[in-house]
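The complex appears here without one of its protein chains, the remainder shown in place.
Should a chain be cited, it is by its letter among A, B and C, assigned in written order, with residues numbered from 1 in that chain.
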């Protein structure tokens, strides 16, 4: 009675407007026969945009390169870019949109574990394909996801091997409070127990936490040989600044990070982090012919001051690997592409990578680097050859209790 | 009055029936999602529009409802075994807190009772001390912030930042199936309709008058012999219950619940939606939630970066030029036409 | 019926009430006067629970009022109005009165829609003469009408003791007369305390008067006794001419 009549009508009109909204992807008749749509789904807004925008750029660069070279199966790739907005449910929603409405052949996307976990059921439900470009906590092997970043035995464990070689016996674990750090730390603790290392402490802080004086105090008081750092995003900036001003040097207490790459170094400030080690599979300085071409192309496309990093390169690789699999399969049909993908080996910027057809991860070379005063990362150690991906750590006897499916 | 409402009721029913027929399944489940938000908006319209309590923590109640539902879904799929994320988190035994949620009746009850209980406790604590206005708003906002940290920190219990996802079936129906989604849409729309009518009844009742009186002169109401703290607590609890129910419906529709859905920003966004729709009328709140949800989807599909500008600008414009929102503008148009 | 003993209120070192004793018998109509800052409104605030006294006792019909919350005191049968009338502008006159009349009902029963007009409300409407305005929203009322609505709301509560804080302030001559008439009617079957400045109004309607000055009771008695008292003349004339008797 007090409700304006017009309002109720408006409400209904909106409902109907939502009904009538033309599903832009459904006009498949308009789809040119010489085009293949692919989805690119990263956070372009919100807290994760910092990292994910660069991955999107690398993926778009790869798509452009493939189109320059004549496309795939004689067709041009058309990227459909969506914003995950640093919000996991949005990732799931946009993934659904890309698959069901845009009918893309595959999707490249995600960064956080949470976004991948949110998208996973969508890709499995609609039997579609996701290429996920970031190192992650393992313990997963979805038939509808290809993992082009490192799993734990290609990053965490080599990092620990490196610390062990350096004679670091007492370590302290610092991480953001979410799945990757917690899983990584479980692995680290099991590794430490099996290798005569001692874990002096394990601390987690909320995502976006910026007050590290108490934590630094705890670390300093514990006096470890090294710190294993799984902090994410902005927290790294605060942590390294406050660690540095507490007078802790990289020589006395190296902090091995697994989520700090070239891009992050700029924001942290080289002064605050130079000399500390990081563990990845790729650095801008990695000395391969493919990398020289990649760095050059990337800078040409996005600016001389841009740096390249591991996740960017993994996203860049994902597009090329998918294209290779499609060529081999002769179709973009998901099952055929999956089948064709197994065993594909390519020389990429990070060196030779091979798709493991069984768990859809990559054979990758692990590399430890130290941050140089110029902000780039210098490799100081590598695993010698590509490591077979082992997301469930079945090949490591000490990891027995961790990896049950 | 019933006569005047009849045509609209008819249109509503037609829309209910027509939407599932006209819309692609993907769009239909999006609409169902907006309608879930509309249920939360109804509660905000009641608490803020009618009762003057600006609650910036409505996401918390929404989340509690959602988590209760998600716990049931996880348990019903694992057949009493450990849900997938607990395995990853290294939990070996089902936590005692989880066990009763295997029962759907318990889970659904808790989806509403949990938020109501929290609202009653919080409301009693703050309203009794005459904490109000901006203080209340800030406290509810801090509640949202604290809740997210708490949920994220208890990874073994809650799935941490990831939240819970990967649900397959609800009461034996396959959630991936389009027909299930259609039924879910109808359920959500039906629940919204019923709750809208019930809330409107409450607003038009003596209690609703009392609520307006508390909003406009809390201290004066005391001298009418009422305890404003009680009135506010009850209203806050009702709005919390609405949000909880919306959360419980949201989970099977969207297929995920995570701390990202109940933090400071989503809570504020819902308030924005209500303001845009028009806070003083319940239908305005509902309209706002649907319009803003639709706008967010559409605009973020077209220009991702512009969405924040648009949202911010829209908000500034609504607050400065049309504080009564779309409902206010429509009301004015209607008056102008009849005048 | 109402008994105050040695009531003291201190605001940041300022003694707003400095040991007030006051007794009001059942059925009495008592006027409280005094210059600005004498503590009249504070006294009402203490009785109704808005201000908690630093010391002293307030008893009403066998109950101790100190420490009770405002709405609990209302429930014991003490009602009040405010200097600047506060009515709910978005509600109609009828709804305002109805709310005032309903406070004894359990809260859940208010979830129903109002049906008809209760006796208390009808009576309040009749007494205040607001019947023709019952359906109007209170926001459009004139100043005088608002004051009557407040008194009406008070009546609808059916209290045993009414406290009126300057009911005729700012009213026109006509309105004052009508209010006076209303007051006399009400006083027939209620106990009433009125805070008032207006001396003419006082002379016409008051019988018993208590004069407050600087937080103490200066003098008590009939209007004639009080206005003849030299101390009263001194406080009014000597200190604040603007509040002078017979202004």
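Here, a residue touches a chain if its C-beta (ideal position, glycine included) is under 8 Å from a C-beta of that chain, and two chains touch if they have at least 3 such contacts.
Here is the rule we use: contacts and distances are computed from a predicted model.
Engineer: What is the missing chain called in its UniProt entry, if the choices are "Heterodisulfide reductase", "Multisubunit sodium/proton antiporter MrpC subunit", "Urea ABC transporter permease subunit UrtB" or "Formate hydrogenlyase HycD"?
Structural biologist: The record for the missing subunit names the protein "Urea ABC transporter permease subunit UrtB".
Engineer: Of the listed residues A:238, A:255 or A:326, which contacts the missing chain in the full complex?
Structural biologist: Of the listed residues, the one touching the omitted chain is A:238.
Engineer: Considering the whole complex, which of A:88, A:204, A:322 or A:396 touches the chain not shown?
Structural biologist: Reading the full complex, the residue touching the unseen chain is A:204.
Engineer: From the list B:197, B:316 or B:333, pick the residue that touches the absent chain.
Structural biologist: B:316
Engineer: Among B:145, B:176, B:198 or B:230, which residue is in contact with the omitted chain in the full complex?
Structural biologist: Within the whole complex, the residue contacting the unshown chain is B:145.
Engineer: Provide the residue numbers of chain A that touch the chain removed from this figure.
Structural biologist: Missing-chain contacts on chain A: residues 45, 47, 49-50, 53, 177, 203-206, 208-211, 213-215, 217-218, 221, 234, 237-238, 241-242, 245-247, 263-264, 266-271.
Engineer: Residues on chain B that touch the omitted chain in the whole complex?
Structural biologist: On the side of chain B, residues 48, 52, 54, 122, 125-126, 129-131, 133-135, 137-139, 141-143, 145-146, 149-150, 152-153, 218-220, 264, 268, 271-272, 275, 305, 308-309, 311-316, 319-320, 323 touch the unshown chain.
Everything that follows uses one rule, which is that only the chains that are shown with their structure count from here on.
Engineer: With one step meaning two chains touch, work out the least steps from chain B to chain C.
Structural biologist: Minimal hop count between chain B and chain C: 1.
Engineer: Taking each chain's centre as the mean of its CA atoms, which one is most distant from chain A?
Structural biologist: Chain centre farthest from chain A's centre: C.
Engineer: I'd like the Å distance between the centres of chain B and chain C, where a centre is the mean of that chain's Cα atoms.
Structural biologist: Chain centres of chain B and chain C, defined by C-alpha means, are spaced 44 Å apart.
Engineer: What is the distance in Å between the mean C-alpha positions of chain A and chain C?
Structural biologist: The answer is 72 Å.
Engineer: Centroid of chain A to centroid of chain B, CA atoms only: how many Å?
Structural biologist: Here the centre of chain B sits 33 Å away from the centre of chain A.
Engineer: Spell out, as numbers or ranges, the residues of chain C touching 2 or more other chains.
Structural biologist: Within chain C, no residue contacts more than one other chain.
Engineer: Hey, what residues on chain B touch two or more of the other chains?
Structural biologist: Chain B, residues with two or more chain partners: 204.
Engineer: Contact residues on chain A for chain B in the complex?
Structural biologist: Chain A residues touching chain B: 1-12, 14-21, 23, 26, 44-45, 81-83, 85-90, 92-93, 96-97, 100-101, 112-114, 117-118, 120-122, 125, 137, 139, 177-179, 182-183, 186, 204, 206-207, 402, 404-405.
Engineer: Which chain C residues qualify as touching chain B in the complex?
Structural biologist: Spelled out, the residues of chain C in touch with chain B are 48, 69-71, 74-75, 79-80, 82, 86, 88-91, 95, 98-100, 102-104, 107, 110-114, 153, 157.
Engineer: Can you check the complex and tell me which residues of chain B touch chain A?
Structural biologist: Against chain A, the touching part of chain B is residues 1, 4-5, 8, 11-12, 15, 18-19, 22-27, 30-31, 33-34, 87-90, 149, 152-153, 155, 160-163, 165-167, 176, 200, 203-204, 254-256, 258, 260-261, 278, 281-284, 286-287, 290-291, 294, 297-298, 300-301, 304-305, 307-308, 326-327, 330-331, 333-334.
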